[in-house]
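Taking it in order: structure first as structure tokens, then the write-up.
In this view, the complex is presented without one of its protein chains, the others remaining in place.
In this document, chain identifiers A, B and C correspond to the written order of the chains, with residue numbering beginning at 1 in each.
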Amino acid sequence: MIKVGIVGGTGYTGSELLRLLVHHPGVAVSVVTSRADAGTRVDAMFPQLRGHVELEFASPDTPALSDCELVFFATPNGTAMQHAPALLSAGVRVIDLAADFRLDQVEVWEHWYGMTHAAPSLLGEAVYGLPEINREAIRGARLVANPGCYPTAVTLGLLPLLETGAEAGLVDKDRLICDVKSGVTGAGRKASTGLLMAEVGESFKAYSVSGHRHQPEIRANLRRATGQEVGLTFVPHLVPMARGIEATLYAFLTDDRTDLQTLYEQRYADEPFVDVMPSAAALETRSVRGTNLCRLSVVEPLGNGVVVVQSVIDNLVKGAAGQAVQNMNLMFGLDEALALPTVGLVP
Amino acid sequence: MIKVGIVGGTGYTGSELLRLLVHHPGVAVSVVTSRADAGTRVDAMFPQLRGHVELEFASPDTPALSDCELVFFATPNGTAMQHAPALLSAGVRVIDLAADFRLDQVEVWEHWYGMTHAAPSLLGEAVYGLPEINREAIRGARLVANPGCYPTAVTLGLLPLLETGAEAGLVDKDRLICDVKSGVTGAGRKASTGLLMAEVGESFKAYSVSGHRHQPEIRANLRRATGQEVGLTFVPHLVPMARGIEATLYAFLTDDRTDLQTLYEQRYADEPFVDVMPSAAALETRSVRGTNLCRLSVVEPLGNGVVVVQSVIDNLVKGAAGQAVQNMNLMFGLDEALALPTVGLVP
Amino acid sequence: MIKVGIVGGTGYTGSELLRLLVHHPGVAVSVVTSRADAGTRVDAMFPQLRGHVELEFASPDTPALSDCELVFFATPNGTAMQHAPALLSAGVRVIDLAADFRLDQVEVWEHWYGMTHAAPSLLGEAVYGLPEINREAIRGARLVANPGCYPTAVTLGLLPLLETGAEAGLVDKDRLICDVKSGVTGAGRKASTGLLMAEVGESFKAYSVSGHRHQPEIRANLRRATGQEVGLTFVPHLVPMARGIEATLYAFLTDDRTDLQTLYEQRYADEPFVDVMPSAAALETRSVRGTNLCRLSVVEPLGNGVVVVQSVIDNLVKGAAGQAVQNMNLMFGLDEALALPTVGLVP
Partner (left out) sequence: MIKVGIVGGTGYTGSELLRLLVHHPGVAVSVVTSRADAGTRVDAMFPQLRGHVELEFASPDTPALSDCELVFFATPNGTAMQHAPALLSAGVRVIDLAADFRLDQVEVWEHWYGMTHAAPSLLGEAVYGLPEINREAIRGARLVANPGCYPTAVTLGLLPLLETGAEAGLVDKDRLICDVKSGVTGAGRKASTGLLMAEVGESFKAYSVSGHRHQPEIRANLRRATGQEVGLTFVPHLVPMARGIEATLYAFLTDDRTDLQTLYEQRYADEPFVDVMPSAAALETRSVRGTNLCRLSVVEPLGNGVVVVQSVIDNLVKGAAGQAVQNMNLMFGLDEALALPTVGLVP
């Protein structure tokens, strides 16, 4: 049994990690921390875990973390970078579910996250934890930067269009449009008037229209995967539901001879967690609720030179905790799919 | 008091017309029809109208319709075109809230609506009822085609960008992207498994991705307003809420010297029902819930050559019944804003 | 025009007062306060009021309050009792939408609200603002205690059963059961993890089962109205919706000769805001959404000696701001129904 710890266990990614890990046959969660709730039983805060977790929240200063083989940081941005160096030195591997190690350029990171990076020397070592582009590197990693939820959905949706070896490419790389929508858990579990049910229920809105932190992360992913800079506009929206991301991605075709359905099916044929829908099929966020799947659909509406890709994930699973477990499985040589649900809870 | 009738009073646009008209000081609703529910009291089906409507639903064959000065058709597509000619001959004016008279080219209409048009000779006479582009024509009209909900939100959002007299134009007219989202009342009040709360709650999806009837209507509006053909991709989505449309509109700028905020503010300075938000303000569908307003916001994210316009309306009001009442006010020489709410019910 | 002020304008009852008062032909809102947001434009926080309110939030220490003829307190419990005495001395009338003056026994108040009452001498003067039992007293009042939302729904639902002059009474007064359900706005607009959409959406729960502050308020109302003590069990629940209260009230009949439908219809025949539904009709909270109505239904299921009363209100209108405006209308000799909506926004 691999001994793992979770730092920041009272948020949605923390409790989702617990939901997945209590069913994992190769893992024992030995410590879950929370500064504010140290001493509280985990199942008093999360009754859905009664009978499965006997721990109390520990202080984040607990030495028990150093006894783990792996520590997940399910903390706000800026926390993991403070504590990862000591854990790594102690031989503990680290998966950060926040953004601290997602960008490899420190000045870009500091611009978007508005703070000084505490461990810039680790940015080069950290492996970006999207198995569909980085599987081998993840297997050998000590430190994995778990991707953002939007970047997971968008990157998986755009990859096949941009990886093509064709000279001119398939699409206009400078004019990508990413219109993305997320349920409210994407904003975390924090006391904020703006996230009250009475504020976000029965309403819909765009936010961060003038610039969102996931835009540079997506651009970096696509640059890494294709060797080229892309120009993309990224507008996130808030949907009155708890879980789920839908990305509608628009690209202008420069080559109309490629069969896009086949392109997508072949790209993801061996991926356990990417499912390309048959042409024209419905694609609802709920079909992946609670699962580690990304479902994709590709359509060329009215044959007018624009390709529309739909991509859906559960932001807390493939967009966060599930992908972290997938990365853990790879890092420890386990079956990549172990303990990861693939049947959506519908309705 | 203007005597008005409503054909098809049991759907959401019909009941919304009643909600607005019971407060209208210049109108008396004298007949509301429903084939299936003839004989039922209106307030037995719609208890929210108790004390305000004493009518029973009448058969749609009732001669009382001919005694009206104005008849609203709140019926499915294909009904108004059957009955409008006789009413017009009898001197009754008509506002159709469905699509029968929205397109002026009969072959385009028949292609998208999949039926033979019963009154093609009226397509030329019908006035497209978007006051912001057709106010004078509406005042004199006998027959008004009330716009679709999406076309209202999208057209008002794009107009200022496309009306410019600048030679090269402001934006690339061939590459407009319209990513639109609607609450479930947009699909009407019909017994359909796909609209059950257990099917559409807690989920989000695109639909009609390969082509939606509102796309040609929007293109026709923009052609009418600007004298030019445009190329646009239009993808609608379903939001788990009852009312509201949000359109996120993307255009590639070809001229970066125009102050877009000023352009929008000036275009709509005299419009009673279009409200341009200050730059960077939040724009939620609920801010217009129950009102006849269209709220707009215009942003150029990261200064990267793309303009993003957000447009929100209540699909049942400015997108249907409210706009119909606005048109009625114009047709009968009343104050255009009479009986039309402008304070959103929040939350 | 009556000059009114609102203390605590950033909560749901505050913004709802503004929604109602901007349409009131006899009132001018001259000051709205908020300690935290002083200096912010009201319509920057509440865009739904754009075009209707030109004020900025003022500090609660502003002398402008003393220039008002009436001040509404839309504040947390414990605020109005601090400031009402000075305002009353200055000749300003006061309506408190919180609980400070709802109970006439200071020790009961202090027990349930956990603080020392700052103005116990006013408890005797304050008039409980439920017009259906206190209309005349409200007309002459300087200080009105606006009822709680649950007590409004429950009291109106039980009154006809308990007011009867019959010797033995109609029902067992010691065994009343009140199972009540509220939308989330009942908890106010405060940053609290427990009210996040991700916490209360798609779930249902009882709360405060072992005792809720509205229980003694209801008992006091019924004692006042009937001269007798009652025994009642009161369990509130949270519904995943924004607005609305439904109370299902159970009483054991001791007299089966009374026609309950007639009893209810007669009791409320002259009440402008209480609507008794025909027997067996559906009763949904949405039928009163945005209105000042209380709708009631009375049923004796299976003829088994138990009467079940359903009572629905909009907790922010008849349960708060609307009832406050109704009280204001009475206090200033206006038409009691002025500016109070009675057509529900459905859907």
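Note that in this section contacts are C-beta pairs under 8 Å (C-beta built on N, C-alpha and C of every residue); 3 or more make two chains touch, one makes a residue touch a chain.
Only a predicted model underlies this, so the values are computations on that prediction, with no experimental measurement involved.
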Chain not shown: contacting residue from C:91, C:114, C:278 or C:301: C:301
Touching the absent chain when the full complex is considered, from C:7, C:239 or C:317: C:239
Among C:310, C:326 or C:342, the residue in touch with the chain that has been omitted: C:310
Chain not shown: contacting residue from C:2, C:42, C:119 or C:283: C:283
Positions on chain A contacted by the hidden chain, ascending: 12, 15, 19, 22-23, 44, 46-52, 185, 201-202, 242-243, 275, 277, 281-284, 286-291, 295, 342-347
Absent chain, residues of chain B that touch it: 12, 183-185, 189-193, 195-202, 240-242
Where the unshown chain meets chain C, residue by residue: 175, 177, 179, 181, 183, 198-199, 201-207, 209-211, 215, 231, 233-235, 237, 239-244, 246, 248, 250, 252, 280, 282-286, 289, 297, 299-302, 304, 306, 308, 310, 312, 347
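As a convention for this text, only the chains that are shown with their structure count from here on.
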Chain located farthest away, centre of chain C as origin (C-alpha): A
By number of C-beta contact pairs, the top two chains: A-B
Per-chain CA centroid nearest to the all-protein CA mean: B
Interchain centroid distance [CA atoms averaged], chain A/chain C, Å: 45
Between chain C and chain B, distance of the C-alpha-averaged centres to the nearest whole Å: 37
Overlap residues in chain B, where contacts from two or more other chains coincide: 201-202, 242-243, 282-284, 286, 289, 347
